[in-house]
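A single protein chain has been omitted; all remaining protein chains appear in their positions.
Let's turn to chain A:
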Amino acid sequence: MKIHIKNGRLIDPKHGIDGQHDLYIAAGKVVGIGEAPAGFVANQSIDASGLIVCPGLVDLSARLREPGYEYKATLESEMRAAAAGGVTSLVCPPDTEPVLDEPGLVEMLKHRAKQLNLAHVYPLGALTRQLAGAQLTEMSELTEAGCVGFSQADVAITDTLVLWRALQYAATFDFTVWLRPEDPYLAKSGVAHDGEIAARLGLRGIPAAAETLALEIIIRLVRETGARVHVCRLSTAESVSLLRQAKQQGLPISADVAAHYLHLTEFDIGFFDANCHLKPPLRTQRDQQALCAGLADGTIDALCSDHAPVDDDAKLLPFAEAEVGATGLELLLPLAVKWAQDRQLALSTAIASITSRPAAIIGLDAGHLGLGAVADVCVFDPAQYRRIEAKSLISQGKNTPFIGMELPGVVRYTLLQGQLVHQA
């Protein structure tokens, strides 16, 4: 299959490309940029006039809910959602049922995903068995089975000695450990930022210190063990400063932020909107500004969707009882584009944060469109706006604070290894 994507504006941040270039694809690879290779005859041509052609998105956090939570979503529904969102590579956390702590489970997931062939799925293995924070998993075996890193998902390790040893062990093999910094005691039973809105609504607060305290411990342990750590879902301004210092000291640490936190604050909870029940909690405008700035200047490496489809019933409960999470795969690109628009950043900065930069974190040869690269491609209309509505979302999760909002950036074509997997 040979595809010619013509008349589009090609943005490939890794190679510093932003301009009118046609893209030529054959046998699942990029074979020409701007100029067709000799003798190239396309089977299919895609007219991308007025559209942007960029690498397929790499999302560092998407819960696909399989195995175990098929009533919330299935691999197939969520991979279709990924394709519709232009996302071609997904990292999924290990908090499935059973937990991804055995090689067999990881192989099964990879196999199922491969059969569906709608996106590349990269699982994170559990850092400790059952995520219980006591016994290490067989990280080496899990890596062979296909894990790209090790994570505790949303379950903090309370025993600092276990965390220390987990980092030492991972560092032995140069595996990356993914941690969401949150002190389990300070965050206990909390459901909203410990500030004005929690005070008004009578919700239990999670102080910013729950995150910064845990982050300080992580940074200290990275310094002690030399382990490579990726910190997930930052939510506070103070975390951005801590991270900046740690990077200046040359520590092997990277970070991401989820798209919600660039656009929303605690005030968006309004009158108990359960779609805004997220972890970490939405915080203040000052935090939001710092996260936006941190992502723009590269302190924060990547933007992710933190996709977490939740069934309707689980959200139709009082705020604190409603399940945490929001659907996000189909919103990642629009929210990245909106971030660039709002902050007057180059579109290529936004695209880098969801392509080449996250790919670098998982050490993946993806997220770019250099010659010979795998032809994972997203073609979208940056000028078109779409109203986010439950019925038009492909994900089984319809839960998002952005319902009813008009967002820029509509995906027109998604290619996975040179195969069209979505068209709109």
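Please note the rule applied: a residue touches a chain if its C-beta (ideal position, glycine included) is under 8 Å from a C-beta of that chain, and two chains touch if they have at least 3 such contacts; residues count from 1.
Operating definition for what follows: contacts and distances are computed from a predicted model.
Could you check which of "Aspartate carbamoyltransferase", "RNA polymerase sigma factor SigW", "Sarcosine oxidase subunit alpha family protein" or "Amino acid/amide ABC transporter membrane protein 2, HAAT family" matches the UniProt name for the chain that's left out?
The UniProt record for the chain left out of view names it "Aspartate carbamoyltransferase".
Which of A:36, A:201, A:390 or A:420 touches the chain that is not shown?
Hidden-chain contact among the options goes to A:201.
Taking the full complex into account, find the residue in A:97, A:224 or A:321 that is in contact with the omitted chain.
Only one of A:97, A:224 or A:321 touches the chain omitted from view, namely A:321.
Footprint of the hidden chain on chain A, which residues?
Within chain A, the residues that touch the unshown chain are 194-196, 198-203, 205, 207, 270-272, 313, 316-321.
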